[in-house]
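Working notes for the structure below.
A single protein chain has been removed from this complex, and every other one stays in its place.
Coming up: subunit A.
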Amino acid sequence: MANTKNPPVYALEIKDLKKTYKDGVEAVKGISLTVEKGDFFALLGPNGAGKSTIIGVISSLVQKSSGKVSVFEHDIDKELELAKLCIGLVPQEFNFNQFEKVLQIVVNQAGYYGVKKDVALQRAEKYLTQLDLWQKRDSPARALSGGMKRRLMIARALMHEPQLLILDEPTAGVDIELRRSMWAFLTELNEQGVTIILTTHYLEEAEMLCRNIGIIDKGILVECTSMKSLLSRLNMETFVLDLGADLRVEPSLDGIKCRLSDRHTLEVDVAKEQNLNGVFSQLSELGIEVLSMRNKANRLEELFVELVEKGSIEPNKSREQQSGKGASASKGASS
């Protein structure tokens, strides 16, 4: 809950940020949003929505056209170096020297943040071990697999122990096992107090990890709220039932939509006001045994498509939402 006596400390505060590139492309069209200290925030949007441009502006890789950006109350126009000290960046593309050794890459990066070599070596051992790269410390970066390179970028970003970690699609192209281990690592970091901002195309990832979410489309913030409140807007939830029976046609259930995805799997759409007991009892009456059940993880995806489609049809309305609703959503998110 936001405390009225002690206003929340924002890890990131963006006000009316605009960016127009030299070729005239308006990548960001006046976005305002706040991320509270300690938050795990997802920035979602289709390709070309402006997510990477926003991250670029925060981390100084992109020059903004106008607007204000503050990181832990350090305005990047006035206290850029102090703001930079707070940020750890994991960019979308591999941007380390492929010919340097893993250990050199992380120790050099620590040095750029003023970390002395002896401390840097201790931290390198800590983070490379945690990210399962210590055995590869003397290998040149080009010899690492794609997943290892991703983890190397996370280790490098953590070397100066930033308060705000920004990850631009950190799990792109990473297999599910590794993705899950990265999720566990990021969750642990967040629990230790590191504020995390994540962009991802895996909506399941955002749903599992993040407490708050901003959705961007065509340079406009179409939604900024807590994950809980966003998901609560869904009227319908889909459950996947694994059946003991072999069905050729879907069973007729009273007041409940269902479809067979194969002869042993039934997808059931359950409205908020309905309960699952009704589904089970109807299936039981039909002699259909349910072996197991899981939630179909497409909830956020449905909302995302809906919001982005709505945003592209009613851009003006979305702009109003970003200035008003975005800020209040951020406050709500702290509760």
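Observations on the structure shown:
By definition in this document, a contact is a pair of C-beta atoms (placed from the backbone, for glycine too) under 8 Å apart; a residue touches a chain by one contact, two chains touch by 3 or more; residues count from 1.
Rule of thumb we're sticking to: contacts and distances are computed from a predicted model.
A chain of this complex does not appear here, and its UniProt-recorded name among "Potassium-transporting ATPase KdpC subunit", "Cytochrome c oxidase cbb3-type subunit 4", "Transport permease protein" or "PqqA peptide cyclase" is "Transport permease protein".
Check A:A42, A:I87, A:V102 or A:L241 against the missing chain and you find that the one touching it is A:I87. Counting over the whole complex, subunit A has residues 21, 56, 59-63, 80-82, 84-85, 87, 89, 91, 93, 95-100, 104, 108-116, 156 touching the chain that is not drawn.
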